[in-house]
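All protein chains of the complex are present and in place, except for one that has been dropped.
For subunit A:
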């Protein structure tokens, strides 16, 4: 719906905006036509542009990605090129490099390519959350993130993959029924199998060779980067009054360097 609107019409006045939205919403895959320019091409491209032009374009890219991030929708390189980069595609690598630097140096965020085939980017928090004490200024919490946390916990505790039926049954026990409208989440099934999937928090894929067709859930790439498994285990420990270390396998996974360093910056964004 609304998230399809492009920030690239920021420059247009509010009057002309209504019209421009209509053609901005088209979802075309232009990526096929976009080839990464070579270093020498970039160099030549830069020579034709003023520093101010490159700065301006970088700022537009940063803004575009920040707006997308509010909805947690990954940014496709194709969209970025089409709606923001436009005539600057020859210097794309330079602009994205500067945008990444800005995210790191100014915002404490990291722009990560989560899908190198389709070229999708997300922003993850670069600030270490493990040292952070509770902030005096409370951030507005999104109730859906609570639901997500539960789902991720179930998947993690079940060894990384969970069949759809089991997930629905578990949620039903928590009075969240995918068949019924939930007052906070609305269409629960849609939130879980569509919204969370588009946001790359979850993977929802068909199990091969099943009749009738069955689906299963896994952690999505964004969860791998943003959500700390150690925190989930901590949460489960509190919930079930059990020592997190008693789940040997999960504990090992949560505290292996690979997973914990990646997601040191937790889920509170």
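The rule is short, and it goes like this: contacts are C-beta pairs under 8 Å (C-beta built on N, C-alpha and C of every residue); 3 or more make two chains touch, one makes a residue touch a chain; residues count from 1.
Following the convention adopted for this analysis, contacts and distances are computed from a predicted model.
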| item | value |
| --- | --- |
| From "small monomeric GTPase", "Non-structural maintenance of chromosomes element 1 homolog", "Protein PBN1" or "Trafficking protein particle complex subunit 2", the hidden chain's UniProt protein name | "Non-structural maintenance of chromosomes element 1 homolog" |
| Identified contact with the non-displayed chain, of A:34, A:107 or A:204 | A:107 |
| Touching the absent chain when the full complex is considered, from A:39, A:116 or A:135 | A:135 |
| Contact set of subunit A toward the excluded chain (per top definition) | 1-3, 5, 7, 9-14, 17-18, 21, 55, 58-60, 62-63, 66-67, 70-71, 102, 105-109, 125-128, 131-133, 135-140, 269 |
